[in-house]
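One protein chain is absent from this view; the other protein chains keep their places.
Coming up: subunit A.
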Amino acid sequence: MFSYELVQDGQSVTIYFKGDLDIEVTEIMEEIIQELQFFETIHINLSEVLFVDSTGIGLLINLVNTLKQENKHVMISGTQPEVEEVFKIIQLKEILGEEIFVK
């Protein structure tokens, strides 16, 4: 099952995604977008995401683009090497922008 955890630090927040980022996450993602409205800087930590599917990646793209439209600072970190491989094939870095991905 997918879950997430928010660790707040003033205006910035780190959201830990836990579990597979797949089609099941669709509804939870709505909730996440709502929750993240209140922060200016958002770190998305994917270190506990071991599997993704195309819908899941679509949701992630949607999340980042929505937040960026509201002029928020978004960063993605902790991507697992296997997931990184998938991102590479899809050229996710080029879609979202190189600067979003941090170590």
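Annotations
Keep in mind that, in the parts below, contacts are C-beta pairs under 8 Å (C-beta built on N, C-alpha and C of every residue); 3 or more make two chains touch, one makes a residue touch a chain; residues count from 1.
Here is the rule we use: contacts and distances are computed from a predicted model.
You can't see one chain of this complex, but its UniProt record names it "RNA-binding protein KhpB N-terminal domain-containing protein", from the set "RNA-binding protein KhpB N-terminal domain-containing protein", "protein-glutamate methylesterase", "Sarcosine oxidase subunit delta" or "Thioredoxin family protein". Across the entire complex, the residue among A:L6, A:I61, A:M75 or A:I100 in touch with the chain not shown is A:I61.
Considering the complete assembly, subunit A touches the hidden chain via residues 20, 22-24, 50-58, 61, 80, 82-83, 85-86, 89-91, 94-95.
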